[in-house]
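Dropping a structure here in structure tokens format, bear with me for questions.
Excluded from the complex is one protein chain; the other protein chains are retained at their positions.
Here is subunit A:
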Amino acid sequence: MHIEIDDIAKTFGATTALHPVSLTIPSGALVALLGPSGSGKTTLLRILGGLEFPTSGRVLFDGFDATGLSVQERRAGFVFQHYALFRHMTVFENIAYGLRARARKSRPTNAEIERRVHKLLELIQLPDIAKRYPAQLSGGQRQRVALARALAIEPRMLLLDEPFGALDARVRKELRQGLRDIHDQTGLTTVFVTHDQEEAMELADLVVVMSMGRIEQIGKPTDISARPATDFVRAFISV
């Protein structure tokens, strides 16, 4: 899905989280929102997902104004920073949650839900953990379950908030490739937030560098490292 962010601004009381920013995300792209904490990247992601509403500006999905759509109507697969798995449900029930939450007439049968959950478990290469609880999983497994849960609703886009933030370096590398593979298989427009410039450069097709609620530069990873547009970008990517 093609996403158009048109002059989106967001203030929380007296603080400005986002100055008006505009950004076009082509359909099927894998985009990184890169910046230090407080740069507004997570706010922008949450606005895309419908978890925050902008103070001004519009969001267009495939040319259609989606600014006023509720979270439920947006059908964005969202992976939270600490995954936010339902701790009292098994992995199976976590992944099935979005399907069971559908209105009766569009809800799949139990057999169909079972089939889809198992297919997703195979996609994330964890076919045998359906009966476990989140507390019994490693950090990397939790992240992949969160990804499967987000994919279960057949989302129109995939939004990930620091998807690798809570993992150790080795697992992080592995899962980066995992996300790339899933993106390539599903073809979903994917936006992820990170403060790790190496991660953004290695994984994304398009990197959006942000600072203090503004977009500093938008470009392919190679362009950004070859021609940083501002002093901030130069300093940030050379860390």
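Going forward, a residue touches a chain if its C-beta (ideal position, glycine included) is under 8 Å from a C-beta of that chain, and two chains touch if they have at least 3 such contacts; residues count from 1.
Here is the rule we go by: contacts and distances are computed from a predicted model.
This figure omits one chain of the complex; the name its UniProt record holds, of "Isoquinoline 1-oxidoreductase, alpha subunit", "Sulfate transport system permease protein", "Carbon-monoxide dehydrogenase medium subunit" or "tRNA modification GTPase MnmE", is "Sulfate transport system permease protein". Of the listed positions A:G35, A:G49 or A:P163, the one in contact with the omitted chain in the full complex is A:G49.
Of the options A:P20, A:G38, A:G98 or A:G165, the residue whose C-beta touches the omitted chain is A:G98. For the options A:A84, A:I113 or A:V171, the residue in contact with the chain missing from this view is A:A84. Taking the whole complex into account, subunit A touches the unshown chain at residues 49-51, 71-72, 75-78, 80-82, 84-88, 97-98, 101-102, 133, 135-136, 149-150, 152-153.
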